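Left out: one protein chain. Kept in place: all the others.
Each chain gets a letter, A and B, in the order it is written, and its residues are counted from 1.
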Amino acid sequence: MPDVEQAEIYGRRPPWYLRLPAHLLLAAGGVFFLLPLVWMVATSLKPLDQTMRYPDSLQSAFLGEGWKAEIGGKTCDVVLERRVAPAPDRPFFIVQPKAPFAAGEMTHPFGKDVWDRYPVFNKQELVRMNATVEPGMNVLADDVNRFDPAAGILRLQSGRALSATLVRHIDPVAEGDELWVVREWRAEDTDTKEVGSTGGDVTRAWDVVAKSQLQKTVRVIPENYPVALRRVHFVRCLLNTLFLCTLVVLGVTISSMVIAYGFAFLEFKGRDLIFGITLATMMIPFPVTMIPVYLLYRDFGWVGTFKPLWVASWCGSAFFIFLLRQFYLGLPKDLLDAARIDGCTELEILWLVIVPLSRPAIAMIALFTFLGTWKDFLGPLIYLNHEAQFTLSLSLQAFASEHGGTPWHLLMAASTVFSLPLIVLFFCTMRTFIRGIAMTGVKG
Amino acid sequence: MRHVHFGLLAIGILVFCVAYFERPPKLEDFDPVRDAEFAKTWNQRLHLAYWEKWGSFERDACQAMVDDFNRSQEEIFVHYINSGQVDRKAMLAIVGGCPPDVVGLWATNVQPFASGGALMPLDEWMAKSGLSPERYTPQYLEIGQWEGKTYALPTTPASVALFYNKDHFQAKAAELRAAGLDPDRAPRSIEELDRYAEVLNEFNPDGTPRIMGFLPTEPGWWNTLWGYYFGGTLYDERTGTVTPDDPANLRAILWVKRYAERYGRDKMLQFRSGFGNFDSPNNAFIEGKVSMEMQGVWFPNFIRRHRPHLNFGVAPFPTAEGVPGPVSFLDSDVIAIPRGCKHPEAAWKFIVHSQQRGLEILCRMQGKHMPIKDPPALFRQGHPNLELPVFEQVAASPHSFIRPVLSVWQEYADELTRAFDHIWNYPVAEAELKGLSGKDLDARIEALCRPEVERTYAEVRDIVQRKLDQQQLRADMRKRKGDG
Partner (left out) sequence: MKAELRRAITGYAFILPWLVALVVFIGYPFFAAFYFSFCDFPPLLKPMFIGTENYRQLVIDPVFRRSLAVTLIYAAFAIPFGVFVALSLALLLSARIRGQTFYRVVFYLPHLVPSVVVALLWMWIFNPKFGIFNVVLGLLMRVADAWTGLFFRLSADGGPLVHPAAVLLLVGPVAALLAYGPWLKTSASTRHGGFRFAAATVLALTVLTVAFAVLCWLLPEDMRKLHSPGWLADGTSFPSVVKFAPSWALWAIIVMGMWSVGQMAIIYLAKLQDVPVQLYEAADIDGASWWDKTRHITLPMISPVILFNVVMAIIGTFQVFTEPYIMTRGGPEDKTRFVAMFIYDQAFQYQNVGYASAVAWFLFLLIVGLTMLAFQISKRHVYYAGR
């Protein structure tokens, strides 16, 4: 088979006015083919709230945005926690309490004794509610937690009142501007679902800032990757996937090698009939046998183990047997005859003569099987139960179908890591690949 | 000879790998955190697998319930296993002969699972453990029943109500008053809801909506059940027939269709596709794109997460004029023991806990009410859902309804969804509606669509009724043969 790079079919190199449109078309197509992948990588570096947002510019379609603000003389990444709108009849203040209290008292109409008594809130929320507001920390006094500047008393939502000192008034801003409570953002926030995930974490720096004072920044979060990999139990899943891939690749190549040899070079009664049936089985669509095969494995007691996913591969695969047989038949027959005359057994001929000659075809089969096993999702979905057994593609899907919304940024990070080995493999073995792809399109 | 050695080594490694990975995974191997906490009694306990659907803060609630059970005794240890699409996975595992010990299903799964023999009946155990059926709100208990037996018990119940954005109401207070509506309360009938919605709508200069007062397809989870708010039902238990073409149901779908035509099908489609995930700050209601919406008891949790200062109110969802209310759709997550489970007795002990102290923990932490008639006195104190009374009220209403208890419900629901989409998309030429408004417009829309609505829903009735009859027939055949 001639190499892709060498043979050029249409004889001459086309003139420039044909080359140009060809380049244009290919480039346009290339964009269509690459854009989704670029988006995948771009999304994997965004914060979650930026993944479902209407892009107002090309830059914001691919780069996550965030805000920076000056808090206490230091510029840092912030989250816009909420908008506040003080009015003359509802003035807002920043105050410092004189006694400590739990942060949750500002957001709930009951005190710490109540939430301590009953397990009501989830861990994260509880940590935030239990955080102590020390004297000297700034607190926002709004229309829920009211501050009486004359008396110097802060009335919390929980009903408790304590004395506090005024730090400053919050003045209403000009028409068209907005006031926002901003709080320091940290990279670990990418793990949580909430956008205002820092909301209420009193230990972080915060301030009330006019929107016109905020600066837009590009926010690229490589931390999405470790977070995503931890969530899918990456190492365990990778080991499982590699285990399956090894067994299946070995099984398919070895068995197809041997079986194809039988079909190609050994003559016995019924061979052609069986080969015909083999070809015909390729026409059976997968849904036909799906259910009985499942029931069969159940009767073997194999559901919930890896066996249904690899044992059958040691019995060969119709398509690869067919391919390999075609390849064998193209080999020079005299070598075989010579070996037979030398008194080699059939197995020896296979191992010493045929296999070395058909290395490219075998490599191709191995590659394609690897690809198929790595990507397979329906098989593991049906047969594996225990989280410790999950393969990568299955853990990815479980991650995506988590009830209550998909963490797109983490999903895309995991997907990128998942596709990366295949892309690297493709680059390393491009020649085998392209030759192999060519072979799969053989004459019917 | 060297490569023979290599070959042997390779085979050896392979065999080792197979042995290592094919070892049946034990539950206790994959829970290191809890292993440490329960180290003393870890090995003497019986380990059970509990599959649940929850992934986020609801998961914390389930885990808290499970932890509470694990601490309360020393014989059994339950592992909470979070599983996406738990119903499909559970069905496959039950068919495959390796089910979990306890499984948390959706309400819609109970009848199909039970009629296929996938769940164990719980009545005898209930009688032994003193869990009396009278304890429960009847509708919630019925969700888990099939042919007179209880197969699943409710864990966290749901009821729905009308959420409305008080800020939107206040911003349009003058216009609402001008239309003879009170901006300080929610609408009390569907006709009133339509009038509120009309006032609350806001459009961009190009005619596309910016805020919709109300959208019957948002969130779109109960599209098939609108008929109940017009006094209809989907199944007539007396005659054993399905009634999707009940006049009240047709009225409901025509009401929905009016929204599609008044504001434009395509515009609504574009508008809706601009909404983010339900559980995100871009949720239509949380973001303020929709002023009124039907939502469930869980919704305040999400508002608190994404926009804690949203000024919203909750009221029973209105019914059509003349239909007694309040009406709410009642749903529940359920807990059950799959057939083929290896330790049913131990699993039952866990279920008993999940129905007593566990139930309280679970419902509080998920911000829901309890599916029982008399919740413990302390249940309401410090409950994180401040709107709880409204949901308790609609859940206790005699007019509230559950899905028809049918083994073919899933097919039925699929057909209803298809019919709903079909009517929503049924083309009405714009020219036909030109120049009409108000009642005339509604009358014209109804006149144009009614024949198609009647045809579509009659077709649904025929398809589902045939399935129902056929399933009945086959079940009878099996009984006569003494199998199943």
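The working rule: contacts are C-beta pairs under 8 Å (C-beta built on N, C-alpha and C of every residue); 3 or more make two chains touch, one makes a residue touch a chain.
Owing to the predicted nature of the structure, the values given are computational and were not obtained by experimental measurement.
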Options A:158, A:224, A:389 or A:415, residue touching the unrepresented chain: A:415
Residue-wise, where is subunit A in contact with the chain that is not depicted? 1-2, 4-5, 7-15, 17-19, 22-23, 25-26, 29-30, 32-37, 39-40, 52-55, 61, 255, 258-259, 261-263, 266-269, 271, 274, 277-278, 281-293, 295-296, 312, 314-316, 321, 346, 371, 374-375, 377-378, 393, 396-397, 400, 406, 408, 411, 415, 418-419, 422-423, 426-427, 430, 433-435, 437-438, 440-444
Take the complete complex as the reference. Which residues in subunit B touch the chain that isn't displayed? 88, 91-92, 94-95, 112, 115-118, 266, 269-270, 272-274, 339, 408, 410-411, 414-415, 417-418, 421-422, 425, 427, 459, 463, 470, 474, 477-478, 481, 483-484
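Keep this in mind: only the chains that are shown with their structure count from here on.
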Please compute the C-alpha centroid of subunit A, do the same for subunit B, then give the distance between them in whole Å. 28
Residue ranges of subunit A touching subunit B (in the complex, touch as defined): 48-49, 52-54, 82, 107-110, 114-115, 117-125, 193-196, 199, 240, 243, 246-247, 250, 294-295, 297-298, 301, 303-307, 382-383, 385-389, 397-398, 400-406
Can you list the subunit B residues touching subunit A in their complex? 14, 17-18, 21-22, 24-25, 29-30, 53-58, 60-61, 64, 68, 81-85, 89, 92-93, 95-98, 274, 276-282, 305-309, 361, 364-365, 378, 381-384, 386
